[in-house]
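Beneath this line is the structure, given in C-alpha cells, with notes to follow.
As you look at this complex, bear in mind that one protein chain is not there, while each of the others sits in place.
Then we have chain A:
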Amino acid sequence: MDFLRPASWEEALAAKAAHPTAVPIAGGTDVMVEINFDHRRPEYLLDLNRIGDLYEWEVGEDSVRLGASVPYTRIMENLRAELPGLALASHTVASPQIRNRGGVGGNLGTASPAGDAHPALLASGAEVEVESAERGTRLIPIDEFYKGVKRNALQPDELIRAVHVKKADGPQQFSKVGTRNAMVIAVCAFGLALHPETRTVRTGIGSAAPTPVRAKAAEEFLNAALEEGGFWDNGKIITPSVAKQFADLCSAACNPIDDVRGTASYRRHAVGVMARRTLTWTWESYRGARRTTEGAA
C-alpha cells in the first residue's frame, strides 16, 4: 500500500489521475473500518486532510458551497439557519468523535443508502461538484448522483470537491429510525423540505431502497393537493386524508430489503410514519412563520 499525501487540490487531482484505484480518505470513518477489518486493501490511500479548502464553506445568494470535508460538527454549529435539514441530519450521525471527522463528501463517496446526509440533500436540492485533472469540473445534480448500492456517478479519476446545497426557503425536517439516539446506522430515514418560493415540497428517503431516493409521486400528489386547496395562501392545517395519502405514497416509493436492522415491511411502514410527522412539523412551522410575518393572531 502507498500513502499519497497531496498538499493541494491540484496535486490530489494529479494523484487520482495517475492512480485511478487510489481510495480517497478524509475523515476515515468509513475507509478505516474497512481497512481495520481487512475488507479492503487499496493499492493507494489518497489522504485529503492537508487540503484546507475542503474544510471551508461559502454561503452564497441561493446556495451554500460546502467543502467535501467540512465535519458534521461544523455544519451543526454554523449552518443551522441556511441548511436546517442537513444540520438536523448531521446531528444524528454517530457520535461527537465521528462528527468531528466525517463530512458530507465521505457520505457521497461511500454512497451507502444509509448515509444520513442523503435524505437532506435530496429534499433541499443539491449539486455535487466533482473534478478531474483531465476534464475539469462538473456539477452532478443530486438526483443523478446515486447509481446503486454504494455506487455513485463519479469517474475513477474524479474527486468530490464540494456540494452546493440550496439554502432553505422554508421549514425542513429530518427523521431517522434506530435503536438508540447515538451511534446508529439508520434503519430508515426521511427528509422533507418545504419550498414556499416555488410552492413545492421535496423529500428524501434513506435506507429503504438500493439508493437514497425521492418519493416523487408523493411530492407530485402533495404539490397538487396544496395548490388545489390554496394551502400555501390560507395556511390551513393539512387535511388528515391528504397527509395520509402522502404518507402512503412515500411508503410506496420504498424498495427495501429485510436485514439485521429491520424488515422491509417495517421500513415501509416507518417511512410512512416519518413522512406524515415531518410533513406536520414543517407545515406547522410554515403556518407559524406566516402568522408571525403577517402579524395576525
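Throughout what follows, contacts are C-beta pairs under 8 Å (C-beta built on N, C-alpha and C of every residue); 3 or more make two chains touch, one makes a residue touch a chain; residues count from 1.
Everything below uses one rule, namely that contacts and distances are computed from a predicted model.
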Tell me the UniProt name of the left-out chain, picking from "Ferredoxin-NADP reductase", "Amino acid ABC transporter ATP-binding protein", "Gas vesicle protein" or "Oxidoreductase". "Oxidoreductase"
Of the listed residues A:14, A:59 or A:98, which contacts the missing chain in the full complex? A:98
Determine which one of A:18, A:33, A:81 or A:237 touches the chain that has been left out. A:33
Taking the full complex into account, what residues of chain A touch the chain not shown? 1-3, 5, 25, 27-29, 31-33, 35-37, 41-42, 45, 47, 49, 94-98, 100-101, 181-183
